[in-house]
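First up is the structure itself, then whatever we jot down about it.
Every protein chain of the complex appears in place save one, which is left out.
For clarity, chains are labelled A and B in written order, and residue numbers in each chain start from 1.
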Amino acid sequence: MEAKQHATFVELFLKLDRRIIYTLVVLAVAVPLLIPIGLPINVTPEVQSIYDKIESLPEGSNILLAADFDPASQPELYPMLMAVMEHIVRKKHKLLIVVLWINGPNLVAQAIDELRKEYPDWKSGEDYAFLGFQVGGTIVIMSMGNDISKTFPKDHYGNATSPMPIIRNFNKLKDTDYMVMLEAGNSGDWWIVYGTEKFNIPVGAGVTAVIAPQYYPYLQAGQINGIIGGLRGAAEYEKLIGKPGKATSAMDSQSAVHALIFFAIILANIFAMILVVQKRRKAREAK
Amino acid sequence: MQFLKKKFPVLLAFVLGMVMFIREFVPAKIAQSLYEGFVNWSLVITGFAAVFAIISLLHYHVAKVRKKVPGYGFSVLTLVAYTQILLLGLVLGKDIGTPTAWQYQFVFVPMQATMFATLAFFIASAAFRAFRARTWEALALLVAGLIVMIGRVPIGEAILPKLGFLAEWIMNNPNMAASRGVTLGVALAQIAISVRIIFGIERTYMGGGD
Partner (left out) sequence: MGNTIKLTVILAILCTFAISSGSFAQQPAEGTAPDAAASTEAAAPVEAQPAAPPVEIKLPTDLFAGDLPNDDGSGVYLKWSVVPGESAETNYVIYLAESPDGPWAEALTQPADAVFMEDHGKYFPGFFWFGKNGREKQVHVAIIQNVPTGEYDKIGRQIHIPQPAGFTVKPNLGPKDDAGEPIDPDVIDVKTGLPKITPILADIQPRKIGTMYIKFTAVRDGVTAIAPEIFQVDAKEQWFTTSKLNAFIFAILFGTTILLFIARARRDPNLFIRRIAGLNAVDEAIGRATEMGKPILYINGLAGLGDLSTLAALNILGRVAGRVANYESSLTVPCRDPIVLTVAQEIVKSAYTDAGRPDAHNPDSVFFLTDDQFSYSAAVAGLMLRDKPAANFFMGFYYAESLILAETGASTGAIQIAGTDAMTQLPFFITTCDYTLIGEELYAASAYLSREPLILGSLKGQDMAKVFMMIVILIGTVLVTFGITFVKDLFTQLG
């Protein structure tokens, strides 16, 4: 009788209703947000190298930021955007921001607004220009190779770009000293093939965790100098700039969910093995 | 008519395919202008095709509402949402402060983020259901997956500091080797399918079979 109850528990566990799993995931995400644990975050070399590059550039260097993501990737890439932009602002570099995804510009505008509250001296047209979205993908990049102000005659806010002081020294892709691309899809390949490789521009990539593996070949080949991968990468960058934000606060939740899935899989496999052993034993006993 | 329907598309695919192939190796300005021209054409065609797409969308949902098929309420919602955002956008614009911008910021953005967030639940249930080590290969895959999963979050490194290095090694070595193998195979397959399409051997994309 006892053996049968044990087997039933094992079978029940293996056929666990997905709603129970979803509830456990909700708890794993919510509880660490309410009761932070504060696990230490180690900075990986891939993220460190992007930070070091921006840090090492002389003041006033030209940095191009491509924010190619939409609201779906906002939880991962928005904290990255804020951290990288704040770093650039602190180092007083010149920043041009472009977007190749149609649903992206409003998110970037929101980030700029947040940053300007903290850095009111950061001036549009002088220190930075948010050029907005332009349709065309690779054509936009190729056109920027010739003339950025012609590709974006007006910025996101409707101001003409050619009279802007920042455009005077930063009007072609080859004027870029460093580029950071924040990608949620395949547009990173466009930048590498049609932009940075053509003009030998060093570039760092910030990407969602799910597509980070496809950027490792670029890193190994030296085509990009670093990867900020997913929320973890964003948390590392926040640590580097000394300003923990949304990404850092989400790390405990991410750890909890990963641990939950880890133990669920291990338990499921253990119980599956127990079930197999029990079935074999029953078969032997039946003989 | 037969020529226009059957032979002309194949001829066009051949000519344009060869032109685009050769263009890749020609640095002269004409090659770039040609590419820009083709992309501009495709943008124009996409614009017109978008009109057909919208007609298809409206037709699909209107038909469901008219026939009152089960779940037609969702179609009503779709039609109302489509119409109101189109009219509001055309009349009042899309700048910050307009209803369109409000809907974007407080409806569209949270819904998009929510859909992406549901992946967390699906990953948990899919992993729990499917990650069973029934063979030695599956066991190796499972162990590698678990190491990477737990090694890339702070808790993994807090438990065992070397886990992070191990996870990176798995990503940079076996994972890279496997993905390069698949990429190589895919690239060769793409050459093969391109040759078939350019030379008119593969014509299913045209419709109408052979």
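Please note the rule applied: a residue touches a chain if its C-beta (ideal position, glycine included) is under 8 Å from a C-beta of that chain, and two chains touch if they have at least 3 such contacts.
The model shown is predicted, which means the values in this text are computed figures rather than measured ones.
Within the complete assembly, B:Ala192 is the residue of B:Leu12, B:Val76, B:Leu90 or B:Ala192 that touches the hidden chain. Within the whole complex, the absent chain has one touching residue among B:Val10, B:Ala101, B:Ile123 or B:Ala158, and that is B:Ile123. The chain that is not drawn here is touched, among residues A:Leu57, A:Ala109 or A:Ile211, by A:Ile211. Counting over the whole complex, chain A has residues 18, 70, 72, 103, 146-147, 149-150, 160, 162-163, 168, 171, 184-185, 200, 208, 210-211, 213-214 touching the chain that is not drawn. Interface with the hidden chain, as seen from chain B, comprises residues 21, 24-29, 31-32, 42, 45-46, 49-50, 52-54, 56-57, 59-60, 63, 70-71, 74, 111-112, 115-116, 118-119, 122-123, 125-127, 130-131, 136-137, 140, 165, 169, 173-174, 179, 182-186, 188-197, 199, 201-202, 204-209.
Everything below uses one rule, namely that only the chains that are shown with their structure count from here on.
Chain A and chain B have centres, each the mean of its CA atoms, that are 19 Å apart.
Residues 32, 36, 39-40, 43, 96, 101, 104-105, 108-110, 112-113, 115-117, 120-121, 123-125, 127-129, 131-133, 142, 146, 149-150, 152-158, 164, 168, 171-172, 175-176, 179-180 of chain B touch chain A in their complex. Residues of chain A touching chain B in their complex: 16, 18, 21-22, 24-25, 29, 39-42, 44, 70-75, 103, 106-107, 109, 135-136, 138-139, 142, 213-214, 216-217, 220, 232, 251-252, 254-262, 264-266, 268-269, 272.
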